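Following this message is one structure expressed as structure tokens.
The complex appears here without one of its protein chains, the remainder shown in place.
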Amino acid sequence: MSEHGPLSLHVPEPEGRPGDKPDFGDVVIPAAGTVARPPVDVPPEEIRELAYTIIRVLNRHGEAVGPWAGLLPDGDALQGLRDMMKVRAFDARMLTAQRQGKTSFYMQCLGEEAIACAFQKALSPGDMNFPTYRQQGLLIAGGYPLVAMMNQIFSNEADPLTGRQLPVMYSARSHGFFSISGNLGTQYVQAVGWAMASAIKGDTRIAAGWIGDGATAESDFHAALVFASTYRAPVVLNIVNNQWAISTFQGIARGGAGTFAARGHGFGIPALRVDGNDYLAVHAVARWAIERARRNLGPTLVEYVTYRVAAHSTSDDPSAYRPKEESDAWPLGDPVERLKNYLIGRGVWSQDRHAQYAAEVESEVLAAQKEAERHGTLHSGGKPSMRAMFEGVYKEMPPHLVRQRRKAGV
Amino acid sequence: MSEHGPLSLHVPEPEGRPGDKPDFGDVVIPAAGTVARPPVDVPPEEIRELAYTIIRVLNRHGEAVGPWAGLLPDGDALQGLRDMMKVRAFDARMLTAQRQGKTSFYMQCLGEEAIACAFQKALSPGDMNFPTYRQQGLLIAGGYPLVAMMNQIFSNEADPLTGRQLPVMYSARSHGFFSISGNLGTQYVQAVGWAMASAIKGDTRIAAGWIGDGATAESDFHAALVFASTYRAPVVLNIVNNQWAISTFQGIARGGAGTFAARGHGFGIPALRVDGNDYLAVHAVARWAIERARRNLGPTLVEYVTYRVAAHSTSDDPSAYRPKEESDAWPLGDPVERLKNYLIGRGVWSQDRHAQYAAEVESEVLAAQKEAERHGTLHSGGKPSMRAMFEGVYKEMPPHLVRQRRKAGV
Amino acid sequence: MARMSMIEAIRDAMTVAMTRDPGVVVFGEDVGYFGGVFRCTQGLQQKFGASRCFDTPISESGIVGTAIGMAAYGLRPCVEIQFADYVYPAYDQIVSEAARLRYRSNGDFTAPLTIRMPTGGGIFGGQTHSQSPEALFTHVAGLKTVVPSNPYDAKGLLIAAIEDDDPIIFLEPKRLYNGPFDGWHDRPVTPWSKHPLGEVPEGHFTVPLGKAIVRRPGAAVTVLAYGTMVHVAIAAAEATGIDAEVIDLRTLLPLDLETIEASVRRTGRCVVVHEATLTSGFGAELVALIQETCFYVLEAPIGRVAGWDTPYPHAQEWDYFPGPGRVGDALREAMAG
Partner (left out) sequence: MARMSMIEAIRDAMTVAMTRDPGVVVFGEDVGYFGGVFRCTQGLQQKFGASRCFDTPISESGIVGTAIGMAAYGLRPCVEIQFADYVYPAYDQIVSEAARLRYRSNGDFTAPLTIRMPTGGGIFGGQTHSQSPEALFTHVAGLKTVVPSNPYDAKGLLIAAIEDDDPIIFLEPKRLYNGPFDGWHDRPVTPWSKHPLGEVPEGHFTVPLGKAIVRRPGAAVTVLAYGTMVHVAIAAAEATGIDAEVIDLRTLLPLDLETIEASVRRTGRCVVVHEATLTSGFGAELVALIQETCFYVLEAPIGRVAGWDTPYPHAQEWDYFPGPGRVGDALREAMAG
């Protein structure tokens, strides 16, 4: 027997479970504007503290403050608000459509809209995102047609992916949006490979990897950091920490590390932590990281601190594992409200215009849905062909698939 | 075109290649005795600098200095010297045996003997190592019979593994030595699981994982750190940085991180870097880390800075990829010489006794080899049975294997 | 006896095993507090504490890797992979480590662990929630592979698996969790509570690994199936009126060749059905074995009905799924051959 007594297993638990009063007292939120903005060629070891704080621009009064503020013209910020509102309206409609049986599955990004929308605007044409299923904002802010997204969600006859993929697993090379994999983490290292290819070719395009807090535990996260670090790949490695991975709170994936951003330190990769519900902060940090990549200074790890307001997916019911009021208690607020208040404060927006645009975007989404539904929904109307099921496995259909297709009578 | 011009790929290169003059000028070696020794319950974030330095005890004059010194009685240090000499003699004989065709393959740990030998002595009975192929020192310092090791190497009729395993892939539960896997990295996370099991059972035993600098790039390294961090597993995670992974210098696996120990920081795991050629330093750090685990304080990451003096294995020829004189230029010296000088300085050892023991250990190894060879070597003499090939795939042989064995006529 | 769905039966098996043996531990993604996305582990953490049933980071290799370490220590981990489609990150640990540990260490260390995972399609889960990877395990020496088709077997086989001293891949056809789906996707599914195989003994019992069972006796043709396809095969026999003998393999490896051979020797005809892609599927092994052992009694080529050699599509799920229509065709072909 050891002089120190028996060992025991530590199993981390979240602050609150259903029935508990939500408590984010442990989440240290620095005041907006208090974190320095280093030059992009700063040596990583000089900015380690940026992985343990939160870069914030919008304060409680809706003002943009500090060294990361003042970088976005009002017009762009207005566009950002509209993008986020469109994403939210889109999500709401598609959620309803799923409930109505028009598709099998849907995933919202409620509360996290600022991240993808603002990041997309910091990219240049030709750059490539390797998104997860919760970055619909990249497509919508990037101007990808809502109808095409809906066709995919409905798996209808106009689905660009011919019904092969689960709803929301879009692919849009033209819009810098890599084909989403349902497998967590795999695309993170592919983003690094894409960026390495760009460097090998002497190109100027950069890549962005996306991963959730939970999925950082996957092995490919490590592979991505190892390769990015070794070859100084021009890639921005984004971690969306929305506090939950289905029913599992972020402490299970994070373990004893203070933050997910800290993971970068083991690789000499500069790591920044940013308020993911602050459009201006996200955009400013994204620009910083993208500039580093573009200037061949290598990868940057960015952790977006946010909260998954909705259920994980339409197959999930969060009331079984977290307090119902937790999302209200979330201290970083609502990204749409915060940007709206900022713009109203700037005098370029108003409650009325907001309500008006909300109605407009609602009809835009509705119109898109009508158009999409003309091509069918999962269980009614136009369908992708059964032939399409056999195609595209290889560039040319090999004999065994020709035999099988024939056997299937198509 | 980007305003910043074309990207390019960074491919790290070692300081020297064959024909170059070896140069370790970049390796910063702090003087012995200069690194503080914190209490074992120190919060990890307070000792981050220990991942960027080198804990050393033996100075250039063969004296043990500083806060990590004075922990090992002379008798134990003498035993350490003998253990290392035995490992070295064993390696030399087995290398020759392989060259003579008595086995197919061998791997030395020349220059790295201090690490496994000293670590083993800091463990308690019942603890479990999950070694790589270069920790023969754990077995030898742990008193495992040389003959049994040789029987395994010769795949002879007395081979405890009945000829099934590649030479040096020992297994010795009785001696706290987990079955070696030829697959890199896999056993690192298993060590964490073993340690978790001990904690689940309220046991007092702890585990030690072992990995090479090169293999830290493997995905399972990440899994190990994630699980160890989350569940505060009582495990010591050892990284043997011997500068090379076959022909690949450590900079390829390490990338932009200053050290391998730094990997721990992303997980809130305390990380120490130690002079791997300094028996006393290794032992002191091992004790520290093992005590942490035993006191249920969780995992520790330890990087041993050392140099792989010999070829990777008998299948390798390092003169094709590194300067021949590189090993002589290695600034941390020879672990055997250093401990010998220390003990001579202490007045408990002498050149004569050293020479005498060298001769003794030589005959001990030779005698063991003779005994082993009585049971055969790979291509002559006693062989493990062909029946053994069919056994042990499952606890009980299933019908299909019974059929196959019958077909094979055994 | 109690009435159980397959989910309840699986949960009950773990409860029984954990109660009898304090070395049984259960973990995986979302299996702790929440009780698993299919709720198979619901209540286990409350009952046995967080040290014996807990949530893990999303790392399948970590789940299996730590389980191997625990098994080597002496525990009996029963871990969940959230969907069989996500087992690949753990494939190295399974194939290179769990499967070979006993052999390579000559029994010095063993890996008695059970790896549960929902398998198969039929729920519009698309290519990452529908796969049937059993053949990727049956090729690996050292593993046992089990696929139950009903609550009774699920409980008995899972207890047997957890108590077994070798590593076991335990594939749970998710389309059967709530009822015996027969492939007529446009007809309502009877819940297990209305099916005789939803009658499950309380407490401890086992269904031995390596034993198949005749689910539907018949004289005209032997159908080999497992999991969901057992019910599809029975439905196809009924629909075609062909006097098919349907054998539920239950364990793919070790395989109960004796039961198979006895049946094919009587019928002289055979059809093999699985949901996994055709090429190099487990059906190929079954065909190879039968043609070897029953060559001189076979009156027609052995037919294979399987998933097409494409990823599992979303919209075309029912074109992909080997339903009673396709199995019926194969039965008719086998009879005509």
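Lettered A, B and C in written order, each chain numbered from 1.
One rule holds for everything that comes next: a contact is a pair of C-beta atoms (placed from the backbone, for glycine too) under 8 Å apart; a residue touches a chain by one contact, two chains touch by 3 or more.
From a predicted model like this one, the values you see are computed outputs, not experimental measurements.
Asks: Considering the entire complex, write down the shown chains that touch the omitted one.
Replies: A, B, C
Asks: Which residue from A:Q79, A:S171 or A:S313 sits in contact with the chain not drawn here?
Replies: A:S171
Asks: Any idea which of C:F34, C:F54 or C:Y103 touches the chain not displayed?
Replies: Checking the options C:F34, C:F54 or C:Y103, the one contacting the hidden chain is C:Y103.
Asks: Using the definition of touch stated at the top, determine which of C:L136, C:V232 or C:V327 touches the missing chain.
Replies: Of the listed residues, the one touching the omitted chain is C:L136.
Asks: Can you name the residues of subunit C that touch the chain not displayed here?
Replies: The list for subunit C reads 85, 88-89, 91-92, 95-96, 99-100, 103-104, 127-128, 135-136, 138-142, 253, 276-277, 279-285, 287-288, 291-292, 295, 298, 300-304, 309-311, 337.
Asks: Contacts of subunit A with the missing chain: which residues?
Replies: Contact residues on subunit A toward the absent chain are 128, 130, 160-162, 164-165, 169, 171-173, 178-179, 181, 183, 186-187, 189-201, 207, 219-220, 222-224, 226-227, 230, 392-395, 398-400.
Asks: Provide the residue numbers of subunit B that touch the chain removed from this figure.
Replies: Those residues of subunit B that touch the unshown chain are 8-9, 11, 13, 17, 104-105, 155, 159, 162-167, 169, 181-185, 214-215, 217-220, 245-248, 252-253, 255, 315-316, 320-321, 378, 383-384, 386, 388-390, 393, 400-401, 404, 408.
Definition applied: only the chains that are shown with their structure count from here on.
Asks: Compare the CA centroid of subunit A with every other chain's and tell me the farthest one.
Replies: B
Asks: Quick check: how many Å separate the C-alpha centres of subunit A and subunit C?
Replies: Whole-Å distance between the two chain centres: 35.
Asks: Subunit B: which residues touch two or more other chains?
Replies: Correct list: 196, 198-200, 219-220, 222-223, 226, 230.
Asks: So which stretches of subunit C touch two or more other chains?
Replies: Those would be 51, 56-57, 59, 61-62, 89.
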